[in-house]
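Shown here: the complex without one of its protein chains, the others still in place.
Order of writing sets the labels: A and B. Residues in every chain begin at 1.
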Amino acid sequence: MAVIDHDAALAKAGANVSGFWSQAGFLARRYPLGAVGALLVLLFVLTALFANFIAPHDPLSTNSRASLALPGGTYWLGADFMGRDMFSRIVFGARISLAVAVGATLLGGILGVAIGLMSGFLGGWFDLATQRLMDIMQSLPLLVMALVMAASLGPSLQNTIIAIAIPLVPSVARVVRSSTLSLREQPFVEAARAIGMGEMRIAVRHVLPNTLAPLIVLGTAQLGSAILTEASLSFLGLGIPEPYPSWGRMLSESAAEYVRTAPWLVIFPGVAISLTVFGTNLLGDALRDILDPRQRT
Amino acid sequence: MSSLLEVSDLGTWFYTRQGIVKAVDGVDFEVAAGETLAIVGESGCGKSMTALSLMRLIPDPPGRIVSGSIRLAGRDLLKISEEEMRDVRGNEISMIFQEPMTSLNPVMTIGKQISESLILHRDMDRKQAMKRAIEMLDLVRIPEPAQRAKEYPHQLSGGMRQRAMIAMALACNPKVLIADEPTTALDVTIQAQILELIVELQREFSAAVILITHDLGVVAETAHRVIVMYAGRKVEEASVGELFARPLHPYTTGLMNSIPRLDLMRGQTDRSAERLQEIPGIVPPLFDLPTGCAFAPRCSKADDKCRAERPAYEEKQPGHWAACWHTNG
């Protein structure tokens, strides 16, 4: 029999890990990709929050002499046709992406939770009707749904958030409904009924808190899709209006005309979108593994 | 009786976030052909982990067999390769689990599942294997075996599924049959059928049976010899008659006194007004066992010596072993 290194085996299992930082370190070692994702997301959020400290120039002020300036000393990532600093615009673009992503995810989440809970709890025709509606909504791709919404609402920040939030509702409602269906049969919910608690109160106090873990996982994944959808909508001219710097529109403005002459105008916003979405996806996958009780040993 | 299976100093540890869990901590025992050895204890005592260790089916990580030897007819199963071990499982040693539904493949017919091990271990072709599978189903008293062999697990009742599991376990005529809580998920009338079946088949096959259970009633009616486990270690071992007549370890006594015993039915006076004797407290966490006797915190006889020093496992009377400082008889 091979000699067994008890300490190594214990360390691998995560023994003696206590406190926030050593737990975070342990998880980072176990889910290295998730850690990369968390770092990317953290970088994105910090950039968005502190955009005015980070950006060296005003993202909106034009300067005809700097038109299409090459990346370098003054303009780190170059400047666009109107001479606006690309780096500053990307930094402020993070703010818009974050606002849209968080706004849409939250709004979609709240609507989805409400519909899912009612659907699971009331059952009957309400459940049947909402579920078929959700089916119809889900049969269209997220972007197409958002396109239709955005086109009918008109371009503005709020409308973009709404346009992206609505198509996110069905998946949240699905998750909440299915956990509600299994939770309402749990003995602790029956116990609540046995003490004479009303159904509404049971839903909010006993069922909702127990659906949070899958919701967090779903929400993280939705952040990424929301960012991507906002970029696509703006690319198509239906998202965030001029002159606010949205990564998607920065791409669309430059793609047709300047992709050969000034490729940095296309590359850097593209990289920003990819890294952020990549980060949220990696983090979402890791969270799924960590929070999913079936994977816990 | 010469021993067929000899287990000595078996240690199976789990490496967890809380520390090392010594699920099986230096356990020895032997079983002879035709004998039924029961291993009893409560959840977490290590009885199921002992069974899984015999099959080398401990999930790694987090678990590892860290010491000991498991000799089946002289060959140490802990020294052979995984490939050789695969040929032992289901062939020389096989196992019946508690939950027949989850241990059968839901998308495969019963007949196919039984023939699988025959094709694997006995080099039979499909036709021969299916013929033998049907014979096995007949042997475990499943009516219309040829028809049942074509059915899927969900089409059978719980008792029938457990019979099918037994047929599968016995298909290759194993030397050792491990039954891990084989009747716990079944109703009493079905439990009676299955226990009767196991006893009869054992006589027929003269296999060594290791019966893992928490139910002292099942032990009394089925086993020849008993090992009582607590917190990963053996605390007592004797023949069934001896153990029930003269239990030595306070834990064994405690277990026996804590179950309601159907006195009315046994023609005895009604004790039901009396309180049951309870064992106070709970099993200590296995990663943080006391230095001395693991049972000391719950034992009424415990003194300083019990708390300081682990009691030796000794033969207190011929054939009757126990690990306790307070049994000198």
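Simple rule for what comes next: a contact is a pair of C-beta atoms (placed from the backbone, for glycine too) under 8 Å apart; a residue touches a chain by one contact, two chains touch by 3 or more.
The criterion applied here is as follows: contacts and distances are computed from a predicted model.
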Leaving aside the chains on screen, match the unshown one to its UniProt name from "Acetyl-coenzyme A carboxylase carboxyl transferase subunit alpha", "Dipeptide ABC transporter ATP-binding protein", "Ligase-associated DNA damage response exonuclease" or "Iron-sulfur cluster assembly scaffold protein IscU". "Dipeptide ABC transporter ATP-binding protein"
Among B:A23, B:V88, B:I134 or B:M160, residue touching the chain not depicted: B:M160
Which of B:D9, B:E221 or B:E314 touches the chain that is not shown? B:E221
Full-complex contact with the absent chain, from B:L57, B:M124 or B:M256: B:M256
Residues belonging to subunit B that touch the chain removed from view: 42-43, 157-160, 187-193, 195-196, 214-222, 240-241, 244-245, 254-256, 258-267, 270-272, 275-280, 282-283
Provide the residue numbers of subunit A that touch the chain removed from this figure. 186-188, 190-198, 201, 206, 209-210
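Quick note on the criterion: only the chains that are shown with their structure count from here on.
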Taking the mean of the C-alpha atoms as each chain's centre, how many Å separate subunit A from subunit B? 51
Seen from subunit A, its contact residues with subunit B in the complex are 1, 4, 6, 9-10, 12-17, 297
Interface with subunit A, subunit B side, in the complex: residues 13, 15-20, 59, 61-62, 64-67, 78-79
